[in-house]
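Missing here is one protein chain; the remaining ones are kept as they sit in the complex.
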Amino acid sequence: MKAITTSEQEIKIPKPKIIRIEYLLSLLLLVFILVLWEVLSRFKIVHELILPGPMVVIGSMFELLAAPFFYSNLGVTLFETLAGFALGSIFSIVLALIVVSVPILYKVLNPFIIILQAVPKVALAPIFVTWFGFGLTAKIVMAIAICFFPTFINTVVGLKSVDEDSKLLFQSMVASKKDLFLKLSLPTALPYIFAGLKASLTFALIGAIVGEFMGADKGIGMLINTFNFQLEMDKVYALIIILSIIALLLYLFIEWLDKKIVFWTDNK
Amino acid sequence: MKAITTSEQEIKIPKPKIIRIEYLLSLLLLVFILVLWEVLSRFKIVHELILPGPMVVIGSMFELLAAPFFYSNLGVTLFETLAGFALGSIFSIVLALIVVSVPILYKVLNPFIIILQAVPKVALAPIFVTWFGFGLTAKIVMAIAICFFPTFINTVVGLKSVDEDSKLLFQSMVASKKDLFLKLSLPTALPYIFAGLKASLTFALIGAIVGEFMGADKGIGMLINTFNFQLEMDKVYALIIILSIIALLLYLFIEWLDKKIVFWTDNK
Amino acid sequence: MVNEILKSSDEVSTNQSQITITNLYKTFERDGKEKEVLRDINLNFKKGEFISLLGPSGCGKSTLLKLIGGLITKSTGSIQIDSQEVKDPISKVGFMFQKAVLLPWRTVEQNLILPIELAKGNIAEAKLRIKDLLSLVGLEGYEHYYPNELSGGMQQRISLARTLMTNPDILLLDEPFGALDEFTRENLNFSLMDIAEKSGKTVVLVTHSISEAVLMSDRIIVMGINPGHILEDMKIDFQKPRTDKIIATEKYAQYMLHIRDLLGVGR
Amino acid sequence: MVNEILKSSDEVSTNQSQITITNLYKTFERDGKEKEVLRDINLNFKKGEFISLLGPSGCGKSTLLKLIGGLITKSTGSIQIDSQEVKDPISKVGFMFQKAVLLPWRTVEQNLILPIELAKGNIAEAKLRIKDLLSLVGLEGYEHYYPNELSGGMQQRISLARTLMTNPDILLLDEPFGALDEFTRENLNFSLMDIAEKSGKTVVLVTHSISEAVLMSDRIIVMGINPGHILEDMKIDFQKPRTDKIIATEKYAQYMLHIRDLLGVGR
Partner (left out) sequence: GNSGESTGQGSTKSGDLTKIQVILAAEGTPMYYAYVAKEKGFFEAEGLDVELVSGKGGSYVVQQVGAGTVNIGITAVSALVTAWDKAIDIRSVYQINVTNLFDLIVTEESGIKSVEELKGKIVGVTDLGGGEVPMVKSILAHAGLTADTDVTLRAIGSEAPSILAAFEKGTIDAYSGGAHDLVSLYGQDNFKSTSLIPEEFKTLPSTGIIVNGKYLDSNPEVVTKFARAIAKATDFSINNYDQTFEIMKKVFPEQYMDEKIANMFLTTFIGLSTPIEPEKGYGYIYEDAWQLMVDQFKGDVISNDINIKDYLDSSLLQEINNFKN
């Protein structure tokens, strides 16, 4: 626990320059962009159907946040994302473990992995809809497909990156295969696995959204489609902003988890 | 040139075990999958509207490859992909250079970069179509948006990863700022930039396809949509396979380029 | 105190051979070509002896050490420890490498427990010894630190303590302090000499430093390269416990110059 | 041959002071706290002298060297080279680091040309000297190799050759061979001594090795820590050119023991 508290303390002591000038400038830039945007829209320089003003968009955002249906749709998208992420991650980690521990399997599957990795997964969306229908399944499968490879590849690389010295050490201490795996290979691979998971989670959200674009009863992607269809562009923009915030939160969450679990890479 | 020839020679001498057993097994597995697939479709266990047999799909593939309209559509998708990739890469590298050489700019823009990076770019597809219309522009912009960040982030990291010793060395040799940049920072960043470009290129293809899914009059994505609509699933599958092959070729090409240009990381 | 923690298994250090190497050859295969790395090695190490292996890079010192430790297999010849042919790593041998290779996700204590865990030993009992071992290597109170909170020298001390956890009869050390600066290294060397002497362990140390070898060893095996072979098996005859005062002796200078001559160092 | 490539700018090495350090202090700021790293350093190095800086890790040897080279700025005091206050790196000073830091995308030749390129010098003329410099460091024929095709020792030789490309009067060397094994290091040390002696260059060498310092230097500056200060400024009095036969002398042993004593090494 020591390492974590030390590094946390380090984070807790920023330079005590009251408010940092960069932050002020960033804020100023933000305000400038918003004002420019509002002017563009207020004076009809850009049609409101193309780009509604920021005030309208922010208003719609709160309107959406107040509507109960928003949360049920958000729930569905999050469920698809997280279910796809969880299943995809479990599949990929388990498969990576199997493939690394059976070298011949790795060699036989390798050409398939290279080819499947190259498949643009979003192009599979129509096929998944055909196979799995318009319910949640197709979106979850999409999320799985799109987030399988980052974690899989990283787990394989991580498990293979155990250095020779450590292996020799374990060998010299007469370690069993199981101990070698549990106490050396797996922890060594953890930082790599997390790097894969980090990429995956955002990909899973993208997978769910693309799946919903192809047709869905529920979900944020469906809402974007619906509002777009009804020409309520302010709501479309509001949804995209909300979606971005969700993506950011998911990313920050997994990064936090990474720091907590793989604490020993902190100081690198 | 020496390093390259050496490593090429190393590649040219594989173990002379006539044909390696793994390859045979991979081939066997492939044949097994194809036969299973054909059986599933031949005995109508899976309906041909959901999954046509491999023979039919391969037949359609050659049919497509013989059709002139296929090439004009392929040309459009490739153009969108490569134009998006080229523009996105140039933007991202130039912006990274500017941002790294003006530290205050980096700090001010950083929050925006973090947030924009989190935006699920595919969710922007409907907006881009509204903004840029139904032609190539929307797809190119989509490709740019989706492939901007990998290269941008990597270029920034690469430029910042110049080690202190090398900087001191250049300083001790009384180097100008320009020389420091051209002869040290840029070459040091090149491997990172290429890693970004590698990710980008596949992303650019995905961007173009997603853009075409949202509606297009030309392109492989449009063909997939059309054949899907006309219930010609064999052609849909054939197109996805072709698309995957293209993605693979693009990847192999950029990897080859990487090896040629950033030759000095070969032996790592 | 050393004697309490690291009890010698026999009461008196006998004079019989503990490690016996006869007609040992080792060949590696690379890219289909055979490369002879060790040729016709014959050695007898007695119990309690402090032996240094000295030789140029690539002469096979590490290879020889790994062979003795059972980490790799020989091509022909015989290696026996206490009259048993070495086939696999055995628990009476402790190995230590140039890098500390501590597991970064384990505290010092957890790292020290590792060899006991792997050997399915009694962990509770082992924990009792940690405090003494840490004070032996001069790091009392560091139980709950993580490796990345320690300096390189401290990490190597922990690595040494870990090697001692199972109280092995034989220590095989492959440039254990090679990555450290010279001052830290010498201090650790003297600690090591203390521990070895007082517990009567047999030590085989691989080193690049002639002065270090002369200062510490009872015997120095000077090796040559291409293929690795024994140039000379030298007895270093100073009384124990050693101090660095021997630097000022005629004998020391003679040993130094002789080995430099053998290895072709300097001019 | 050395004399042809590396001509001494003055014909005879005079006895006047070339590097003059007076009342030098250096403080670093970290996390808002001031840390004194060097306190009241006073030194005079004469032209053609071979000086070693010896001291424990963190005592400020590298900091002192960088100050002399103009790579960092002092807090108070004065550093003069040839009666000029040092403010920025100057071309009559050549710097060499512990790591070779060769640019991996440049061949040996292109790496050697680098300092000339950066100084906007005459490249064609510089290229003519490469062959001689390479043979000086024992690597003739390696012009078109890339750094990753060379061993660590070879890379350090190239790094040395690069430092010599601009024919600087003063060489500042920060543990230049510290990363190499002892045998390779000693061989390079002797090459370095040769070059320095024959070309009359002033050399300031940072090292961790007492024996290396005694063997090579005209003077050893022994430094203490917290804050970095000078413990003793020793003259090492052996005739030149040096050979390792001095190891067998009484004087050598005395120097060794005295420095060990100063630094608290051994027992």
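Per-chain residue numbering starts at 1, and chain names A, B, C and D are given in the order in which the chains are listed.
Everything that follows uses one rule, which is that a contact is a pair of C-beta atoms (placed from the backbone, for glycine too) under 8 Å apart; a residue touches a chain by one contact, two chains touch by 3 or more.
All figures in this text were calculated on a predicted structure; none of them were measured in a lab.
Trainee: Out of A:Ile21, A:Ala67 or A:Leu182, point to the residue that touches the absent chain in the complete complex.
Mentor: Looking across A:Ile21, A:Ala67 or A:Leu182, the contact with the absent chain belongs to A:Ala67.
Trainee: In the whole complex, not just what's shown, which of A:Asn110, A:Thr226 or A:Thr265 touches the removed chain?
Mentor: From the options A:Asn110, A:Thr226 or A:Thr265, the contact with the absent chain belongs to A:Thr226.
Trainee: May I ask which residue of B:Phe227, B:Tyr251 or B:Trp264 touches the chain that does not appear here?
Mentor: Final answer for the missing-chain contact: B:Phe227.
Trainee: Among A:Gly75, A:Pro103 or A:Gly133, which one touches the chain that has been omitted from the display?
Mentor: Checking the options A:Gly75, A:Pro103 or A:Gly133, the one contacting the hidden chain is A:Gly133.
Trainee: Residue by residue, what part of chain A touches the chain that was omitted?
Mentor: Its contact residues with the unshown chain are 47, 49-50, 63, 67-70, 72-73, 129-130, 133-135, 214-218, 222-223, 225-233, 235.
Trainee: Please identify, in ascending order, the residues of chain B that touch the omitted chain?
Mentor: 47, 49-50, 126, 129-130, 133-134, 214-217, 222, 225-231, 233
One rule holds for everything that comes next: only the chains that are shown with their structure count from here on.
Trainee: I'd like the Å distance between the centres of chain B and chain D, where a centre is the mean of that chain's Cα atoms.
Mentor: 49
Trainee: Centre to centre, by mean C-alpha position, how many angstrom separate chain A and chain B?
Mentor: Measuring from centre to centre gives 19 Å for this pair.
Trainee: What are the residues of chain D that contact at least two other chains?
Mentor: In chain D, no residue touches two or more other chains.
Trainee: Using the touch definition from the top, which residues of chain A touch two or more other chains?
Mentor: Expected reply: no residues.
Trainee: Quick one: which bits of chain D touch chain B in the complex? Just the residue numbers, please.
Mentor: 66, 69, 71, 88-91, 93-95, 97-99, 101, 103-105, 107, 114-115, 117-119, 144-149, 166
Trainee: Could you list, by residue number, the parts of chain A that touch chain B in their complex?
Mentor: On the chain A side, the touching residues are 22, 25-26, 29-30, 49-51, 104, 107-112, 114-115, 118-127, 130-131, 202, 205-206, 209-210, 213-214, 221, 224-225, 228, 233, 236-237, 240, 243-245, 247-248, 251.
Trainee: If you look only at chain D, which of its residues touch chain C in the complex?
Mentor: Touching chain C: residues 56-57, 181-184, 186-187, 190, 208-211, 243-245, 247-250, 252-254, 256-257, 260, 263, 265-267 of chain D.
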